[in-house]
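All protein chains but one are shown at their positions in the complex.
Order as written gives the chain letters A and B; numbering starts at 1 within each chain.
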Amino acid sequence: MSEPTSLALAILALPLAAAVLAWLSAANATTKKLAHLPLILACAAAAVLAVILLGQMLDGHESRYTSEPLTWFAAGQLDVHFTITVDALATVMLGMITFIATFIALFSSGYMHGDRGYARFFAVMSFFVFSMCGLVLANNFLLLVAFWEGVGLCSYLLVGYYFEKPSAAAAARKAFLVTRLGDTGFLLGIFLLWKMGGGHTDLDLLFAHIRDHPPDPGLLTTACLLLFCGAVGKSAQFPLYVWLPDAMEGPTPVSALIHAATMVTAGVYLLARCAPLFVLCPEAQIVVAGVGGITALLAAFLALGQTDLKRILAYSTVSQLGYMFMALGTGGAISPAFAVGAAMFHLFTHAFFKALLFLSAGSVMHAMGNVIDITRFSGLRKVLPITHLTFLCGAAALAGVPLLSGFWSKDLILESLTEASESASPYSAGYFVLFLNACLTAGLTAFYTFRAYFLTFWGPEKIPAEAGDHAHESPRSMTIPLMVLAVGAVFVGGVVQPFTHWFSDFLGTSPSLTETQAPIARAVEHHLNWTLISISASLAIAGIVLAYVLYRDGQEKPLGGIDTLLALSRNKLYVDEVYYALIVRPAEVLAFLVRVFDGFLDGLTRLVAAMPRLLAALIRPLQNGLVQFYALAMALGLTVFVAFVIFRMAR
Amino acid sequence: MLFALSPTQETTGYVAVATLLAIAGVFLLLPRPRGRFVPGGIALLIAAAAVFGTWLYRTFGQPMPDVIGSALFWLFSAGAVVFGTVLVTQRNPARGALAFAFVILSTCGLFLLLAATFLMAATIIIYAGAIVVTFLFVLMLSPSHAPTDENDRSREPLAGALAGFAFVGLVLLALFQTSLTNQRDHLLAQLVTPLEREKLAAAIAQLDAAEKALAGDTSTAVAREQRLAAFDAAFSPVRNALAEVVGVSSAEQIHSPQEGSLPQRLGRLGTVSGGPEKLFRADVAARQTLTQAATVRELLHRVPPTVEAIISMPAAGQPVDVATAQAEVRKLRDAVVLLHGAGLMPARNVANLGYGLYAEHLLAIELAGVLLLVATIGAVAISHRKREPLPTPDAKNAPAGVEGVQ
Partner (left out) sequence: MTITLWHFLAVATVLFGLGWVGFLTRRNLITMFLCAEMMLQGVAINFVAFAFYHGNLQGQAFVLFLLAVAACEAGIALALFVSLYRRQRSLDSSDWQHLREPGIPVAVDEEPLPAAPDERFPTLPPAGVRPASALGPEEVARV
């Protein structure tokens, strides 16, 4: 057994090596076909190492291991270290990332088979896994930013993977730019924290300094909200969620790994990491919870009317991320360990069932000849039996069907919200509203999930022309990951949390969650709250039943009163159009004005530039290319010079 | 001259006239399709040369103290200038090359006058080779007798002649100014001026006479008196002449060597060039000359009493040692001869040149050798005719396995 930090560094190094190998494999047509091997092997090895690390952490003597600080760069007072930290939070994330990445890599090797950019795809995927692991392990804000941008870059490259397609290129650009808006706030927040935190950039030192020297609460709230800006961008929260549905232009495994399971949860992870700061400012916390609540409800509503299977899942992801932020936002009102535990638990289970749903959707796409519109096919139960079952598992888990993963995690979030509404927090009423909001969202979630399920798999069999006449189940390399993830989606939640509280207890050992206590936090016992369980179960089942009633024959039909509502949802509440009119249009007008002014400046510059050219035209004939003429000019010049010396200087 | 002019104005007038005449003459002579007037050009150039020679003669006097040297100088410099003009104005490049050969020969004559025997030989050898090669080139590359652009046209004849001769006139003016102001001191000071040299030569002749005067009958006291009187008669002009040059005339003044033309002129050199540790080579020579002058001074003071003592007071029972006295006089004569020759070229020109080159300029010699080697290789590389690549047969170009696959 070796040091936990060494193990963590090994986990970090494996995907990086895989990225280099995959990149090198592009040199040759033969090796290019094997480009998936480095990623699969590296992820599998990293997953094994992560499990070993988990074991070490479980019976470890310390709750946190930090690597020796190496100076990354130093400038004046700024001394930035390359340090990584291993604690329960990071370990759980590492295990989840590497495990899911392994199966998604396996799935991709079948899904992307024969694609032109095979090696490019796997190189970027490997680099993404590297960056994500680095982001989880980083113990320094600037290092965190570096990896944060690394995952952003990979997301950009993979969303724009089919860069020949204009819509994909536009989506990649949109994802990058919208995320950039949040990142600006994130960086400003880091600068502010650096100023407040005694010049430290290492997370643990910074938090300790702020705990010991409490800064001005207003300033700290500002810093927290700025950090939250970064999380809003990266985790697609209101109002910056618009990039995530468009990001579905990328290949489906990318959507599963980056835009459902890992990268979009980076914002949640960031807030969990920075919990010691957030619990100190309840104002920031209620904003976090509020934004999460708005996002959850809005995205759930938008998912109702969509006909694109992947977009439904994307909106669902946005909605579930809002759920997590709601849980995080209760951190000051109740004990942060419980709140973060709830959020992280939902993150954990969500990663499984959402990756499963995306992969299943990918399997459907694969069989349907890349058609993803759920109105164009139906009744696929017979055609895709395995996919049907795995999709059902995922959908049930997402909808919160009792005893499945999603049920338990969602239940924990609802519990944290009720506890917060009963706490001494000044915003307890707001938390109660958020609780009602979460219940409504849970019902909507169950409805839209099963709407998609019924429209896809029930009713008469209808297969689009693009699929040809040989629509068939996907190959083994794709179905095995589906089945593994389905088992995970069904059982993982029930195994780790509700009866043993193992997950929360383990997470609770994270020093960042135990060291800092909010002054008004309400201690929460882990117990099965039967009232809540019955409420959420009934909501889920009500949603499913409603979907069954409406869509069991696999067709959309007019619904009278709520049709306008659905149309509104289908058009995404015209949010993109509103953004266009409010932000893009004025920017375009401004840009036009600037261009006119620039043209004026250009003209001025050209005028200035034309003068020397005019002067040059006068003396240009001197350059006639005759060597003797040049020598003559030299001789005359020398003569004049000598004459000057003799007649002037000698006197 | 007709008008009362300052030397500078006179020189400016001469040089300007000579320059203008030369410009006009060369302009007329330069090859052109139309407007070339050879007799007029030659006449103008002769006039220019006459004005130039007159100025040279009037301003700087005879170039050499002797008639033969003078005649040779005029001959060689006239040859160099005339054949140089022919090279510049000659239409036929082959004849131009021939004229250049004569320029080289004339230059070598001037080298000989300047005691550069080795350079004379080396220049003839090297340039003779180069000129022969150039002849070959001319014959090879200009076979036709028809008029050609390069031989029968000039590029900017007036402006070119103006630029060149204006430069020449300016440099001549500068030379004149330098000759006026910087004769005495500075590094360019002559070690022994011709005037001094004349005096020294006369002194040598007188010393020979004095030595001869000592020989003869010395058996009687009267005879010895006669000998001494003859010696004194021969020696006294020597004393005066040498005193003018090296500075001492009596015993009291031997330790204050501040008179005499040589010490006055050269004694300041050490201070001008910044002390003995920063001596230039010319200063070293000046120092040696001063040392030689000091030797002469010392001997001049010592020799007459010694000779008198030997002649007038012979040891008892011994004949007068005339040979010793003559040796004393000869010692002085030798010292004066050495001083007379100070600053003249050593006789062993080649040996000394080689010694100087290898002792002091070894690195430069090596670099020059490397330069020559590089130039040789470069010349070969430049003029090497690239061979056309041989056309490859098509069968070789085709991939080997194509037929088998088909």
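In this text, a residue touches a chain if its C-beta (ideal position, glycine included) is under 8 Å from a C-beta of that chain, and two chains touch if they have at least 3 such contacts.
Not measured: the values here are computed from a predicted model.
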*Would you list the chains present here that the left-out chain is in contact with?*
A, B
*Contact with the hidden chain (one of B:Leu28, B:Val81, B:Leu290 or B:Leu332)*: B:Val81
*Of B:Ala115, B:Ala215 or B:Ala309, which residue touches the hidden chain?*
B:Ala115
*Residues of subunit B in contact with the chain that isn't shown?*
26, 30, 32-34, 52, 56, 59-65, 73, 77, 80-81, 84-85, 87-88, 93, 96-97, 100, 103-104, 107, 110-111, 114-116, 118-119, 122-123, 126-127, 130, 133-134, 137-138, 141-142, 145-157, 159-161, 163-165, 167-168, 171-172, 175-176, 179, 183, 187-188, 190-191, 194, 281-282, 285, 342-345, 349, 352-353, 356-357, 360-361, 364, 368-369, 371-372, 374-376, 378-380, 382-383, 385
_Suppose we count only contacts with the excluded chain; which residues of subunit A make the list?_
620-621, 623-628, 631-632, 635
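FYI, only the chains that are shown with their structure count from here on.
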*Distance from the mean Cα position of subunit B to that of subunit A, given in whole angstrom*: 92
*In their shared complex, at which residues does subunit A touch subunit B?*
626, 628-629, 632, 635-636, 638-639, 642-643, 645-646, 650
*Mind pulling up the subunit B residues that touch subunit A in the complex?*
155-156, 159-160, 163-164, 166-167, 170-171, 173-174, 177
